[in-house]
Each structure stands twice: as C-alpha cells, then as structure tokens.
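Working notes for the structure below.
As you look at this complex, bear in mind that one protein chain is not there, while each of the others sits in place.
Should a chain be cited, it is by its letter among A, B and C, assigned in written order, with residues numbered from 1 in that chain.
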Amino acid sequence: MPVKEACGLLGIYSSRMDRSIAKTVYYGLFALQHRGQESAGIAVSDLRSIKYHKGLGLVSEVFDEKNLEDLTGKIAVGHVRYSTTGSNSLNNAQPLVVRYHSGELAVVHNGNLINAFEIRQELEKKGFVFHTTTDSEVIAALIAKSGTDLVESAIQLTEKIKGAYSLLIMTKDKLLAVRDPHGFRPLCIGSYNDAYVVASESAALDTIGASFMRDVCPGEIVVFDKSGMSTCNVSVERKSLCIFEFVYFARPDSVIDGVSVYMARWKAGKILSKEHPVDADLVVAVPDSGNVAAIGFSDGTGIPVGMGLIKNRYIGRTFIQPSQRIRNLGVKLKLSVLKELVNGKKIVLVDDSIVRGTTMSQIVNMLKDCGARSVHVRVSSPPVKYSCYFGIDTSSRKELIASSYDIESIRKFVGADSVGYLSIEGLVEAVGMKDRDLCLACFTGNYPLKAPRKGKKYLFEKR
Amino acid sequence: MPVKEACGLLGIYSSRMDRSIAKTVYYGLFALQHRGQESAGIAVSDLRSIKYHKGLGLVSEVFDEKNLEDLTGKIAVGHVRYSTTGSNSLNNAQPLVVRYHSGELAVVHNGNLINAFEIRQELEKKGFVFHTTTDSEVIAALIAKSGTDLVESAIQLTEKIKGAYSLLIMTKDKLLAVRDPHGFRPLCIGSYNDAYVVASESAALDTIGASFMRDVCPGEIVVFDKSGMSTCNVSVERKSLCIFEFVYFARPDSVIDGVSVYMARWKAGKILSKEHPVDADLVVAVPDSGNVAAIGFSDGTGIPVGMGLIKNRYIGRTFIQPSQRIRNLGVKLKLSVLKELVNGKKIVLVDDSIVRGTTMSQIVNMLKDCGARSVHVRVSSPPVKYSCYFGIDTSSRKELIASSYDIESIRKFVGADSVGYLSIEGLVEAVGMKDRDLCLACFTGNYPLKAPRKGKKYLFEKR
Amino acid sequence: MPVKEACGLLGIYSSRMDRSIAKTVYYGLFALQHRGQESAGIAVSDLRSIKYHKGLGLVSEVFDEKNLEDLTGKIAVGHVRYSTTGSNSLNNAQPLVVRYHSGELAVVHNGNLINAFEIRQELEKKGFVFHTTTDSEVIAALIAKSGTDLVESAIQLTEKIKGAYSLLIMTKDKLLAVRDPHGFRPLCIGSYNDAYVVASESAALDTIGASFMRDVCPGEIVVFDKSGMSTCNVSVERKSLCIFEFVYFARPDSVIDGVSVYMARWKAGKILSKEHPVDADLVVAVPDSGNVAAIGFSDGTGIPVGMGLIKNRYIGRTFIQPSQRIRNLGVKLKLSVLKELVNGKKIVLVDDSIVRGTTMSQIVNMLKDCGARSVHVRVSSPPVKYSCYFGIDTSSRKELIASSYDIESIRKFVGADSVGYLSIEGLVEAVGMKDRDLCLACFTGNYPLKAPRKGKKYLFEKR
Partner (left out) sequence: MPVKEACGLLGIYSSRMDRSIAKTVYYGLFALQHRGQESAGIAVSDLRSIKYHKGLGLVSEVFDEKNLEDLTGKIAVGHVRYSTTGSNSLNNAQPLVVRYHSGELAVVHNGNLINAFEIRQELEKKGFVFHTTTDSEVIAALIAKSGTDLVESAIQLTEKIKGAYSLLIMTKDKLLAVRDPHGFRPLCIGSYNDAYVVASESAALDTIGASFMRDVCPGEIVVFDKSGMSTCNVSVERKSLCIFEFVYFARPDSVIDGVSVYMARWKAGKILSKEHPVDADLVVAVPDSGNVAAIGFSDGTGIPVGMGLIKNRYIGRTFIQPSQRIRNLGVKLKLSVLKELVNGKKIVLVDDSIVRGTTMSQIVNMLKDCGARSVHVRVSSPPVKYSCYFGIDTSSRKELIASSYDIESIRKFVGADSVGYLSIEGLVEAVGMKDRDLCLACFTGNYPLKAPRKGKKYLFEKR
C-alpha cells in the first residue's frame, strides 16, 4: 500500500514478421500494469523503421484496435510508467524513440540513475539539448555519442551510468536487454514459438503464453538479433536485488532470480507469526498488500483468516475532487469493514509495510469502531527508515514514520494494541537469498552505491 | 463468475441545497460498480428542473469534474447498468428523464418486468412512441398516463407491472423508492446529516458515510419530500428475494434484508465442506467469486487456504480483438496459477457456481498442468438449471451445463477428480432465511411468477 | 449576417441496397451546412431496421469513417440543425428515431410549428411523455397516434399541425416528403442512377451529382417506396414562400421554386442602385452576406466593386471566452478593412439586411477609421420590423432596430452618410414571383397564419 513502483517493461524479438507483435506486447503489459499506471507505450521495428504509439493512462486506455494494427514488425518494446502528472508529461512517456547517426533507437527503462544529472550537465555543456526529463533520454544520448557498434556502445554506457536500471534498447534490427551490475531491478527472458521475450516479471511471460528461460544476470547485456541470442557480461559488482520487489512491488505469481514472490511473502507472514505471536480470533489482511502474508500468519498460528476489510476496487482511478464531507471519510472510501466478522473479535491486522502510518491509523480506528476488541498490527517487513534512490518513490525520509519514531510511539500513533515488525533476518530468511545479495538500504541505510547529495526524481525539472 | 447482474441504483433526498450532491452519488456509484459496468448516469433536481448526465463506460469514465459540478440540487438519482453494447445503446442508459403533464420525471430501475412487452404493445396501440428499449420507459409512460398525484400513480404502476423491480422515481420535488411485492431485488435506506439515501446495497451507504436505517419492504413505496419520509404498502405477496444476490452478485460487505452476504457465503463454504468432504492439501478459490466460500471450506475442514490462482486485475476491460495465439490461451490471460504452491498438491477448487463449465474446465486443466496431483471442484451453490426472468442475464437454458448433464458428466467435462455442489437446503441454511422467502427458481424451476412464453431481454429490439 | 436559419434536410430512396448511401447523405449535408451548424445526424433503413448516428457539431465533426460504414441500407435521411447549446441538447438533434405500433420511424424537420405547444399539452394530458423539446417529436407522436396507414397518417398530420414545415418521414420501407400547405420552406426532388433524392436546396443535389427534377409543391406529400414515386396533394392554401430564403438563407447556387437565388440577389442589388443612387468611388460588400447584391449594385451603376472588407474565415467556430481587450475589438476579429483600397474613397457599403444595427455600426466606424471619405449603407431588402414564427431565429421584435427607429435614426445609429433600403416592391420584382406567393411578414407584419400569442422557440423548456 505504501510505495509506488516506477515502471514495467517487455520486449519481443521474433524471428519472423509478426502482424500481431504489438498485440502480444499489449497483453503482456496488462500483466505489468501494477508496476506503472500513468502512461503506456509500444514501439515496433519492421527492420526498416521504428513506429510507436504512447499515451497517458492505463494500457487499456492508451491503445485501441487501430493504433495496435499500425504497429506490425519483428521486434517490439513496451513500457508502463508511474510518473508525475502534468501538462507535458506525455513527453516523458516511454518508449523514447530518437534518430541518431546509425538510424533509429528506442529505449525503455525501469530504475533510477543516480548520476543522470551530472551526465546531463556534461552533455549540455557540449551543446546537447533535451526534450524530456527522463533518465532514458540520457541513456539514448550516451548510446548516440559512442561509436557505431551498438553492443560496444552499451558496454560503454554501463561504465558511465550509475544506479538501478533494467533496460531494453531496440534499433531497427537488434534488441538489447541490459541489467545493471547490482541487479537492483528484475529482468527475465522467456520464449514462445520462434520468439524471445524479455520482461520485468515472469508473470508477464505466463500471461502471453511464453515459457520462462532464465533471469538476466546482474551486469549482463543480452543481444537478440538475426544470429539468435548472445550475451556479454560487462562487469561484476555486488548483487543487490531490491528486497521490496518481494515485499510489495512484484506480482505474487512472479519468480525473481529463482525465488517465488508468493512463497517469500507467505514465509514472511509465517516467520512474523513466530517472532510476534499473539492471542487472537481472526487474521485480517489489509487488501491487497497484506493478503499473502496474512495467510502465512494464519498458517503459522492456526488463527483463521477472514476478509474483515473489503477493497472498493473501482474507486482507485477517480480524479474528481471530493467534497469536504467525502474527503473526511478518508480510507473509508477505499476500504469497508466487514462488521459481522470483526465485531467482538481480537484481530491480527497484517500488512506488508507501514510508510507514513496515517492509513494504518485510520484502518485500526475503523476496526475498533466496528467492535473489534483489540487490534494487533503485524507488518511483514522491517521498519522502513531510509529513502530509496534506486527507482522507488518512497516518501522523503522525514515522512517515514519509522525514521523518527520507535515501535511504541508507532503503536500509539496507529492506535493499535500491539505492533510487531518482521526482523531483517526474518525477511531475508523468508526470501531465502543471502543478505549480501539483497539491497536492504531502506531498512538499514547501507546503500550499495553512494547516495547522491539530493537525489531527487524531479531534479531536472526544478532548476 | 458466471452471470451478469443488471444494474445498481442510488438516490439522495437532501433537506437543503447541496452543491456536491452529484459527487456524493458519484462516490456511491463506485460502490455499486460491480452491478453494472456498461453505462452510468446521474440526474439532479434543484426543485425547479432536472438536469442529468449519462454515458457509456465505468463511472470514472463517464463523469468528470465539470459535468458533476453542473449537477447541483436537492434530490438526485444515479444508476450503473449492465447492458448490450451497440451503436445506440447510450439511448438505453439511465436515468431516463422525460417531460410529462406534470413536469419532469427521472426513473432508475433495477430488475426485469415480465409483462413490459404487453404493456408496451398496449400503449403503442394508443399511439405512444418509444425512444428506448428499456423497462424504464414503460414505467415512465405508465406514470405519465395516470393522474397528477404521483404516489397514486406509483400505486397504480405497481398494480400494472409484473416482475422484479427496485425503482427510484424523481420529480422536481419528490423522490419515491419502490420495491416490487416479491422483493426480488434488494433496496435499502440510510441517512447522513440531513439527507436520506436509498441504495441497491448497504455497502454503498458505508462508502459515502451514511448510516444504514432499514431495508425497503417488498411491496413498499417510500416517499421523500419536504415533509420528510413517509411510506405506503401497496400489496403483500410472497417474498421472493433472489438467492443469487447472496451467491454471487452483491458485495460481501453488504447486508440484505438482515443477512450479511459475507457470512452467508462463508457458511455456504463451511456447509459445503461437510456435505462433500475431501482429503486434500490446499483449498484454492477461483478469484474473486469463490474467495469467501473457500475460506469457509478451509475453516470447516482445517485444510489451509492458498492463493493458487492469481487474477490479472487489469485485463478485464480490453476490447482489443486478440490474435489467434493469444485467444488460444483462454482463461490463462485472466488467471495465473501459482505453480510453487500447487505443484504436487491435492487441491480443493472452490467457486460460487458453474454456468457453462468451459471456464472451470480450463482452470482444472491449468492446475493439473502445473502439477496438481488431484483437483476436487466444490461449488458453493446448487446446480443452475433454469433461466432467470427477473433481472439476471444467465445464459439461455440450453447453455446451462447442469440443465442437460448430471454431476458425473459435469465432472468428466471439467476434468476434475470429483465435483460436489452445495444442496439447496445447505444454501438456504447458509443464508438463514426461510426458503419460502427466497426465489430459488434457477435451481428448482419454480418461478414465483409465471414465466413469460419467451421472456427475452431483447424482445423489443428483435421485432 | 443577421439571422439564423433552422435546419437543412436531405433524404435518399435507392431502389437497391447501397453500402455508401450514408456517405452520399454525408456529402449532401456539407452543401446544406450553412443552414445549421449545431448538430448533424443520419438515419438509414435496410428494410429490416433503422440505424442512426447523430452528434453535436459540424457534419465533419459528427461523422467518421466507422460510423458511416455502420449505416448501410436503401433509404436514408439526414439533417443539419441550428439549435441552442446546452448540456442535453444532443437529445434534440435529428433525425428523431422512435418505435411505434408499426415499427420504427425517423423524422427530420425544417421549420416551426405554431401550435406544437398546444398539441403537446393535449397529448401530455393523455399520458404521453416527451424526451425532447422539438417539433419533430410532436410530429412523430401524431403519426403514431394515427392508424397504421402511413400516408393516411401523414394526411391527418398536415390537418393537425400549423406553421412552416418541410419534412421527411422514413419507415423501414418508405420515405415521405411533406411540404406545408403554404410552402414556407423550400424542398426539392432530384435523382441519380436508380435513386431519388429530396433536399432543402437544389445546391445539395448538384453537390452529390443528382439531377434536379422538380420542387415539392406546397401541401404535397410525395411517397417513395418500392412502387417508385407517387404523390398526393392534401390541401391548397395561399402559397407563402419565405422571402428570406432569397435574401439571406439559401446558397446563391440554389434554385427555389424556379427562381435562382443568385439572380434574385443580383437583381435586388441592381434595383437598389436605382432606388437609392449615390455618387461614390467603390462598392464594398459586407462579406459574405452582401457579396452578390454588391455586384448587382456595381453593375447597375458602373461603380467598381472592391473587397474592402476581408472576412477572417476560421475565427467563426471558437468557443473561447476572449479577454476584455480582445472583446473590445468586436467585429474587427471577424472582419478586416483593406485600408489601401478604402482610404480616401466614397464607399457604398452593401449588406442583405440590418437586424440590430450594432454590427453595421462597427463596420461603418472601421471604414471611416481607415480613411473612407463617406460611407453610404445600402441594404438589399426592406427594413425588418416583425419577428418570424416560421422557422427563423430573428431576434425578438424589440431588438429589431427598424421596428422602433425610422431611416434617419438608423442612419445616425450606424454613423453612415446615408442609408437606403430596397423597397418591398423592388425585392418582389427581384425575386420575380407574385407578392401574394411570398411570405413578407417580417417586413409587413401580415402573417399568412395567425401568430401565436407568445410563439417562442424555447417555450417547452421554460415551464
């Protein structure tokens, strides 16, 4: 519930012309829609030129039969984006398609570069102009500035840019998949018939009927062209897969670097139930973020699970300014309590994380208003104390309740009878990777890369 | 999963002018969006005249800040509709607003009249013309044909029309709520500040911060005007509340005629587990229709529940013609299997009902492909054997698998290791009402009202 | 320039199925666009049912390839409308398509009934409801109230309704063209290949490549069906063709009841030059309304014509609220003076009519600002003193400058050096019909039909 992911991407390299390649990308983007709901786009190459269509809104809003039919070809990349709204934000939608010395170039990108601003300043000093405020344009400029060998250019690119990036680069006859040397963001490869697919999450492969092949390795550049698939490893740094992909971002039915997201969440809930046991009648999830961990908690304790909170699915995308009375309802607009279930019960309330605490406070209050005898908040990840510079829009540090308050103060703030967070060790155990292969910076403050002085998403727009 | 509901409605009578009355209706309609997703509309009276806006699509697509701000007043009615698509279907969107001898009239309607065609023919013989193919226009015509006393006209209306209807009638200074003498469809009353609210489901009251007062009784006409709320009972017939509101249609957080929908579904799952026990490792729900019953089944047996099927939430509203390869994926586009969870397990698969059986067959197949050792289908309602004439778009009778096949044939068709349906008695027990107060016709064929020879939704359009 | 016409219509009866019948109507409506720019619509019958599409805006804005392709059939009617804007005015767009005892009915209408309100009240007393505020719905209701013989119903219709109407009525297998017994509004018949065409103006026939056959006679009902074209004359009253069709409304390239609109305007200008000669250097038209008469004036006097006023063609359809400074520019936004041409000259300024006088006053002022030595206003029709009840939206009587002021006062008001109006005799001579065959009521106040007490366009909407 608390944080917003920035971007999902999907590419296809087909060994033959495919009139419906854009439609396949389209269906794949649906499976990644949870990673970005502000804009969507698809670019397709038919070996001669690159065409594209992009727009603001959900995948289903941006595309229609006609603009998909206009996009036929052999290679395709698609993107869904979380971004700021604003009059010109269409400019920042992806794929970014540009012309350069060797023809056309399309870039889609998930992540966040921490030295994009410096690179950009450097390029501007040389007279480069920029049309957007995205990292992707910096990436395209660096590719264009290198020589004419695309793979060589991509290698130089990875030596220049720093930060988190999973990245697809398409020219008229090639598709490159690049994952940063730390492997912050997921990226995996699948296939169907005579086509390769690269996607942010394995669930997107399932949706379009592709078989999972393998993950792209941290620091790997995978090249798809008429010779098939080849690979080069540009550098090896400490792997630092973002733990929040397991905690919140990724779909439960995805498998990232060999780990099932569902199982990780379920185990997190189960371990949490051991670390912070409680005498209660009912386990209630904050839907949908707490759903899987709640089942794990229930399975770990034998306390039955019940849908004590019901989500109003459709209300999410209204942009209407509510009246004061409606605004005062707060989270009630989005969540209803199942009174008959909750009344008179001791409740374990499970969510994946707490960011600012205001929503959790309203939920606890709603449950008590509906007769809950007690509400014990259990969180299936450790306290989030530090901002993320690698592609996630957590609030700024001072808004993070756990950066300023201890557990008891948080308990008071949210009005719960008890609060228990999963330990870092518990979470790492649930995921089942070595802790040194994970980025845990939002819990520990130990950033795998030196954080920028003021690494702000909107830096480019602010000057 | 199987059937489509036709319409949700909500009305407000405020004792003072309310600049944001349409916005309140708007938020209330979100809570009813599951009852109809094809068109939405709101009409508002400011005591002098009635203004309205309606359109095709979801509530969030039909309304924007501007058209809501144009709708200020004291009385309002809103509607969401399931309907056929077609070039002129906007015509059939509600509210229906017409002018008649006593001024303007707005009608919103949930249900299905079984003698609308006859009444319409009768009126056409007298020279009446019809602009739409809706029951609502027949209702408006009958109101207009009566005298000038609105309540008296409404009484005459209920004597003339037969079938299922929950109905709001708004004039410039009055709001009437009418529920048919059998009470087929739900309708309830709430209040906030100095306003009354009438809605199809109590969950809509919660969403806009109104307190539940009571259900409208079968055969009752409730009048809201400057004197407040008054009531008249026009006739008493056998109550016949539609059982499918509990099985599938209504939101789990609604309470209908005193019964919690969630609790009814949970009990149905629990009773089902007693009627058709099975040795298994995991209870899996078909999301979202089987979610609550699956928990009940788990609680009744101790077999843990797991999210073995994941719904692709966003794919629901695409209108793009898929390519052949994508079309062959079938239900895979909409549901993913959680392989890690399912593999090697004996699965109990729970859904609320089976209509044609094709989807269930695909799901069973998917689970087995992912390594399920066995799949035992459990259905939390009895076999649906008969068509509905009272407002629900079940398929025609010959498409209903249970109307032609016995349980063993259904088991073979869906490819399951066993199939168990809840008994009628079990379902009635779960709901907790007397069976004579419920319409069970889709299971029994005993219609509370004589079914029309060929009671078709599109009758008007077909001649 | 001064008055607004209400509606143009066009119908086609083809003896074979025509996939592009709606496209032909579409192109024909372009030629009638000057008669109404607020909404457009086309309905088509394929002998089985009637489909239609209509919308607010210009013909080119309402239709696209897709909605035209959906409209294939044998019979078609189209309409362009001048109407009030308003949230629900789409409701009032034509064709009006309704269902009645004998099937479907489409009506398009040009004109104004003076007893529509009374008929409507009468019908409402019988319980009829009305969805729109148009005369067309009253016409449809009367047709539906009659028996099942369509021609008989049309005859009864003409006996009931009073006022100006040129009218097309389409059922699934018939097309009727009706012109009121006074023949207020034009209506003519043409043909191409094996199709008949009926249109408001002959120019529309030319545009779609149809040959002119003849005008529909006043009081005639022309029937097109599988037997071909037949006719019945329902009544003979004094013909009263609206003189303003020649003065302003109709296209110059139309021929109405045997008279070329262009030639009538040219002669009006020439006769005007004899009635009100003036010593001047240049004849300048107010574009486009004065264009033809200006040439006539020039030809009558030998004074050369010059485009001293240039129209800003594109500015007409902006709905942007101008800033105060721009608003103060007034008619300057729409007209520019050709300074080089006007400077130092004695100008004859020709327009077809003066309604309120404010625009003429601004134009005279602009010309003088640009150095015109004198400006002599010449108007190619007599002073408009009386309101029209027969389909033209002249301002209400008190806004008509000539109803309150004499010529000298008008001269002072507009700031001209002289003002000369064409005499009634002059105008009648220019048209070349007998004056008793023309409606001259806006000049004389002698209405061919008794004017309603308060015959207001918006009467229906005001109660």
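Quick note on the criterion: a residue touches a chain if its C-beta (ideal position, glycine included) is under 8 Å from a C-beta of that chain, and two chains touch if they have at least 3 such contacts.
In this text, all values refer to a predicted model and were calculated from it rather than measured experimentally.
Contacts of the undisplayed chain with the visible chains, over the whole complex, involve A, C. Contact with the chain not shown here comes from a single listed residue; of C:D173, C:D225, C:D253 or C:D437, that residue is C:D253. For the options C:C7, C:I42 or C:V59, the residue in contact with the chain missing from this view is C:V59. Listed by residue number, the positions of subunit A touching the unshown chain are 51-53, 67, 70, 87-88, 97-101, 103, 105, 121, 124-131, 133, 140-141, 144-146, 460, 463.
As for the chain not pictured, it touches subunit C at residues 19-20, 23-24, 26-27, 30-31, 33-34, 58-60, 63-65, 68, 192-193, 203, 206-209, 251-253, 255, 260, 262-263, 266, 291-292, 295, 298-299, 304-307, 310, 312-315, 317-323, 325-326, 328-329, 332-333, 336-341.
Methods note: only the chains that are shown with their structure count from here on.
Among the chain pairings, A-B comes first (most C-beta pairs in contact).
Distance between Cα centroids is largest for the pairing of subunit B with C.
Each chain gets a centre from its C-alpha atoms; the one nearest the centre of all protein C-alpha atoms is B.
Centroids of subunit A and subunit B (each the mean of its C-alpha atoms) stand 35 Å apart.
Our note on geometry: subunit B versus subunit C, Cα centroid distance of 50 Å, whole angstroms. In whole angstrom, the spacing between the mean C-alpha positions of subunit A and subunit C is 61. Multi-chain contact residues of subunit C (touching two or more other chains) are absent.
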